[in-house]
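A single protein chain has been removed from this complex, and every other one stays in its place.
Labels for the chains are A and B, by order of writing; each one numbers its residues from 1.
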Amino acid sequence: MSQPILAVRDLNVTFPSEAGRVDAVRGVTFDLYPGSTLGIVGESGSGKSVTSLAIMGLLAQSAKISGSVSFDGKEILGLTDKEMSSIRGSGISMIFQDPLSSLTPVYTVGDQIVEALRLHTNLSKAQCWERAVDLLDKVGIPNPKVRAKSFPHEFSGGMRQRVVIAIAIANNPKVIIADEPTTALDVTIQAQVMELLAVARQETGAATILITHDMGLIAGMADDVLVMYAGKPIEHAPVMELFANPRMPYTIGLLGAMPKITGGDKAPLIPIKGNPPMLIDLPPGCPFAVRCPVPIDLCSQREPSLTPVDSEFDAEQVVPGEGVVDYHFAACHRSVEIDHGLINGAPVYPVPEHEYHGQFADMARNDRPVTLSVEHLTKTFPLIKGAVLKRRVGSVYAVNDISFDLHAAETLAIVGESGSGKTTSLLEVMSFDPKTEGAIKLGGVDVIHGGPAARRAHRRDIQMVFQDPAGALDPRLTVFDIIAEPLRAFGHDKSDIANRVAQLMEVTGLDPAQADRFPTAFSGGQRQRICIARALAPTPKIVALDEPVSALDVSIRAGVLNLLLDLQIKLELSYLFVSHDLSVVRHISDRVAVMYVGRFVEIGSTQEIFANPRHPYTEALLSAIPVPDPVIERSRSRIVLDGDLPSPTDDKPGCRFANRCPLFKTLSADQRSVCQQQTPPLTGTEGSDHLAACHYR
Amino acid sequence: MSDVLSMMPAAATPKIAGPGRRSHSRMRLYARRFRRNKPAVVGVAIFVLLVLVAVIGPRIARYSISEIDFLALAQPPGGTHWFGTNQTGLDLYAMTVHGLGRSMIIAVAVSLLTLLIASFLGALAAYMGGWVEKIILGVINFILVMPLFLLEALVAQKTGGNWLWLIVVLTAFGWMVMARVIWQLSTSIREREYIAAARYMGVRGVVVVFRHMIPNIGSLLVVQFTLGIVSTVMSETALSFLGFGIKIPDVSLGSMLIDGQSVLTTTPWAFFFPAGTMTLLTISVALMADGLRDALDPNSAAGGRA
Partner (left out) sequence: MIKYLLRQLLAWFIRIFLAINITYFVANIFLDPSANYVERRPPISPERIQQMLEPYNLSHNEPLLHRWWDWLTGVVTRWDWGLSPIGGSVNEQIAFRVGVSAQLMLGATIIAFIIGVALGVYSASRQYKLGDRVVQVASIIGLNTSIVVVALVVVFIAIQANRSLGWTLFFVTGSGSIGVEGFGPMLVDKLQHLVLPSICLIFISWASYTMLQRSLLLDNISADYVRTARAKGLPQAVAIRRHALRTSMIPVMVSFAFSIPGIFTGAMLSENIFAWNGMGRYMVTTIYGNDIHGAVAVAAFSSLMVAIGAVLSDLAVVWLDPRVRVN
């Protein structure tokens, strides 16, 4: 076990582009040992995916690659496509991010696995098919004999990722590269896939490269970690060492910027200011220097190289990958001074000041006025079967009889996986559609049954921020016009509008001098600030937030979350917050409602839900979230749910969760029949506002 | 809680750059992208030249389109008849420049009218949705089953070659496909979140259409208009060539081709001048449309790795 299976030395990748040469990867070096897992972590544009594609030889021809990649002792950089083809899939295989698009839609999954087998073995077609069925069985596809003949679109996303993994392990590769393998999946499915990857690694004994932006996954899976920024590795250490004592300010910031599921609430996160640089014509010096809280003159003059951080980690003695070995590289001129997040005794990132005042600060929840109350909201869609042959075969209960109150200066988070109906609930509240079933009351007034005048009068009280800021901003309007739009709609004066737009931009951390620019000129985080400014323009009492930070990079996220908390305090806003990310929810919300297939299964204060979850689904959901701390992550046991979310196609009585429920499996037959025949109502102990919908909890 | 915004820290100096020069930079971007597309630039050059010829050409012609020179029947190009004459002694230069102008006027007018009808109905269907959308689309799909060319020919031949009538006929039977294209794009715009956002802000429907929908399909409209010119020239040629469109004493490029076949071997110039002019016209406009499509596409990488 002393020879690395994959050795990368000074890998550089550049692309030509309209704006100039893009230096996508700059000097990546690492060794990967058999059976070990290397985590490469970084934000979008950090060069982590390009690195993996360069190793696989899958980059476009226009890419210029230099350096060395040796696999099993042989240099593979510069091999022809044909020569690489014999290594791809058998020596090194790869799992991609988006399972929905990574299988060819016109072939059965069986055929696609057989194709991989036939390329690298001499097995007959029938033998290959048999092996393909075996592989499907191994990756947990139920009924593999039949399902092998299915087409990719007949599988869910999680199931498709299992098929992709089956293809990747078909030829017992020595290296598996997993590029954001779970980013497109829901948390409970993510837990399944990560477990499967661990099994696959054990079975094949393959070394793994796990590429991700999620520090939690790294903490759970990786042996060694390589952190990348602006195309360059900036820190490289064993996982325990890296999390315990990061030595480069970017890594420290990345860990500090993540809201923690185990952490306290509403304490401000530590944002990293600014945005990642463009990789075109990088100035001399450290690319992180402009965002770094502790730069010195040298930082802007000379780019630090990746070197051992202390004399005790001498580069000559380093044998990475062999158990716990002391090595720690960082690319920072000041890494010697940094120790456990402190620099010369002071924190590298000073914790932002955070004042909490206002009339509701110390008022109990029930004493604050109710700003929004939703009663028995139900939304059904016609269920259409067939793509050509369209006919209604039933109803989809996207939202099924949900009720909640939102008080002033309070945040209610609705959490759930995709398909749970959380966004639909939000849109239904926003639409003020008179055909909606149920009641939506703003400040006690039923707005949807109150006629057009009432609807219009209450429009300005509730505004929305969307998940994807790029789609929510009209690309043909300037920022000024975008923020002014609601003001104009509500009939403000011209002079008033200009003042308010400037105010709003300032409050949301934008530069009013940039009001004449178009949204495309701004980064993702800034665009989301524009969306927030627009939502605040008509001075609403409630802001509906649909996954407002999930499209943003981790280092940007913290700034936007801080802004939201800050604004809530200053403007006494109620937030209706929808998210799948429990760590963000834990951080920002006062109350949480957990949604599963159109219904609330649990609702209560954030503290209560996270400390004492009652519903088995909530429990599983909480345990599925990876924690960015290798010590905790490796010691806790995880509840992994079977299967996928059922589709909410009927409204039969019974608990929707029963087929996946771990508790259900332990029940007696009599108890089970209760679950299957009676829909559990939301109940709680007397006087408590912590309610759960489970017969046995 | 009257005005919570007033609780915000007052912005001391609202230095705000007003909405002034924004459209400039955008136009410049389009122009730059367009200029990079060499064939498109060539297309514009040819088209401008043809417009000049159509406008100035007739003024410097030595003969009118109906003036028969009995001394010069079927004369090859040269002398006072720059493009030669045909077998009846008509001056081909005068006819070609006049025909070019006639074809252009018809094409531009039809394309413009078609665009108006199509964008009104297409956007209306997309914005209203529901039964309005169903009816408009149903009507469009039904009309497309009709034998359109036959109907065009029936009506056009009855109107005796009047070019104004030809515009009416070509418009009346030619707007459906474009309307469907505009409807399709408008529905995709309709689903955008900024439309939802505008609705949640209480922006009125008409304003949404004019502020968000039309500007965002604007580039499509420009391209459709350009392509409409080409297809109109083609239909006009087909009708006139078969004798249903422009007729003597008027002249269009299409009608000049009628006797092309019989005289091909004897006076080939009588065919090649109008045919060449027409081909230059259609291809130059098509090149322009191609360049516009790339330049105006907000998602375009501007011709790839240019």
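Methods note: a residue touches a chain if its C-beta (ideal position, glycine included) is under 8 Å from a C-beta of that chain, and two chains touch if they have at least 3 such contacts.
What you see is a predicted model, and the numbers here were worked out from it, not measured in a lab.
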{"item": "Touching the absent chain when the full complex is considered, from A:6, A:94, A:415 or A:564", "value": "A:94"}
{"item": "Sole contact to the chain not displayed, among A:41, A:69 or A:116", "value": "A:116"}
{"item": "Full-complex contact with the absent chain, from B:168, B:214 or B:234", "value": "B:234"}
{"item": "Per the touch definition above, residue among B:47, B:225 or B:271 touching the missing chain", "value": "B:271"}
{"item": "Residues of chain A (touch criterion as defined above) contacting the omitted chain", "value": "56, 58, 81-82, 85-90, 93-94, 96, 98, 101-107, 115-116, 119-120, 151, 153, 164, 167-168, 171, 386-389"}
{"item": "For chain B, the residues touching the chain missing from this view", "value": "39, 141-142, 144-147, 149-151, 153-155, 157-158, 230, 233-234, 237-238, 241-244, 254, 257, 260-261, 264-265, 268, 271, 275, 278-279, 282-283, 285-287, 290, 304-305"}
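Criterion: only the chains that are shown with their structure count from here on.
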{"item": "Residues of chain B defined as touching chain A within the complex", "value": "1, 3-5, 7-11, 14-22, 26, 192-194, 196-198, 200-204, 207, 211-212, 215-216, 298, 301-302, 305-306"}
{"item": "Chain B contact footprint on chain A (complex, rising order)", "value": "16-18, 62, 427, 430, 456, 459-460, 462-464, 466, 468, 471-478, 480-481, 485-486, 488-490, 498-507, 512-516, 518, 531, 534, 536, 538-539, 541, 570-572"}
